[in-house]
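One chain of protein is taken out of this complex; the other chains stay put.
Showing chain A:
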Amino acid sequence: MFEKIWNNHVIFSEEGKPSILYIDLHLVHEVTSPQAFEGLRMNGRKVRRPDLTFATMDHNVPTKDRFNISDPISKQQVDTLTENCREFGVKLYDLNTIDQGVVHVMGPELGLTHPGKTIVCGDSHTSTHGAFGALAFGIGTSEVEHVLATQCLQQAKPKTMEVRFVGKRPAGITAKDLILGLIAKYGTDFATGYVIEYTGEAIRGLTMEERMTVCNMSIEGGARAGLIAPDETTFNYLRGREYAPQGADFDRAVEQWKALRSDEGAEYDRVVELDVDSLIPQVTWGTSPGMGTDITSAVPDPAKMATDNERKAAEKALEYMDLKPGTPMSDIPIDYVFIGSCTNGRIEDLRAAAKVASGHRVSPNVTAIVVPGSGRVKIQAEKEGLDKIFTAAGFEWREAGCSMCLAMNPDVLQPGQRCASTSNRNFEGRQGRGGRTHLVSPEMAAAAAIKGKFTDVRNWEFKSEVTA
């Protein structure tokens, strides 16, 4: 499948040089674009295809009083995007529109993400869009400028890897557990230099939003892109969306999209497998997404690590995380819960978390916030009464944005605070200096909020059904 998409987009190739690849969709946000637009201005260049370029602001946006950005440098960055979009004729979904949101939630929602497209954004989690069978990857600011100016990128062809999820997904195991389990097993650089194709029965059974959760964290395994072949789930999601082909065009598009699927017996440069049958809800214990384990397990002992580098890294991580080897994961108390992000900020994520929260109360020691991935997710959730369930349980209901996934806005952990987070990175300081991040699924995060510590959501006592 990767091969087909790649070949469909190479406009020039020469032995020993990177290929020039045409880009079908360029998503832009406020943090990684100002220097790119400035570069265009300095060289007297225009945006080649404003009609294939879409922007929103997400990283800096406050989730409480969103129109009042108190940090002047944040405000300048947001205002600069508005100015640049106006000057260069780029469509911007700003804070006044319901489509504003985390760029990787917004794009698919608008129907901009199609199978077979090449999609880039100055953001590593662009891999999310691979869930539709698009070749989607993150780029740096110089490349953002390159795409703005030329609608192309120079790319060396990556290798291909099949990640095969073997077996059936047990009850209580989420898409987040699939991807966290994969990275815990194979590490944070097993896929460096590769484009992943996720396959297997467990993948086929995922909804579109669950597939996005899996593909989103491809980058945490080192892959720039992770793809899932399009099928009826994909087509049903896309049908009728604003930027999806309409009417008979849609049917013709579906025929073309079906042809993208990998041929029977397609060969990959590398194949890895993950056994899904035995998966248990995942929690990370360290400062790298690969430092994860089962909720039923304990904090590992660095002394038992296989290599010197692993041992040193684990020792540093445990010191930063203030954890002792052998502590059961379910004994770790938390101070904060963040539900949201491009990994887990979609409506199904909020439904799943609300179902756990319904009828319970957030532990008095915990601050818990729910940040919808986009304005549309927020409106839908409110229509379903999820906001009421959350607030009745003691969660704070916020406005859309990236929020505490990377804490560029006012949602920041204080030093020493421990957070159960549905986001994608647990690096030192990611959610605030000295903050300690544990990555989990939305269900596990909601359950942790209520218990005040991590708990196995498979044993959860559901108090009342969420009515849709």
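The rule is short, and it goes like this: a contact is a pair of C-beta atoms (placed from the backbone, for glycine too) under 8 Å apart; a residue touches a chain by one contact, two chains touch by 3 or more; residues count from 1.
As a working rule, contacts and distances are computed from a predicted model.
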Name per UniProt, for the chain absent here [options: "Phosphate transport system permease protein PstA", "Hydrogenase 4 subunit F", "3-isopropylmalate dehydratase small subunit" or "ABC di/oligopeptide transporter inner membrane subunit"]: "3-isopropylmalate dehydratase small subunit"
Hidden partner chain, touching residue among A:31, A:180, A:279 or A:413: A:31
Touching the absent chain when the full complex is considered, from A:224, A:346, A:398 or A:451: A:224
Residue of A:253, A:323, A:369 or A:450 in touch with the missing chain, whole complex considered: A:253
Footprint left on chain A by the chain that the document does not show: 11-12, 16-18, 20, 22, 24, 31-32, 34-35, 38, 43, 45, 48-49, 51-52, 59-60, 71, 73-74, 76-77, 80, 122-124, 138-143, 145-146, 149-152, 154, 156, 188-189, 192-193, 222, 224, 243-246, 249-250, 252-253, 256, 288, 309-310, 312-313, 316, 406-408, 415, 425, 427-430, 433-434
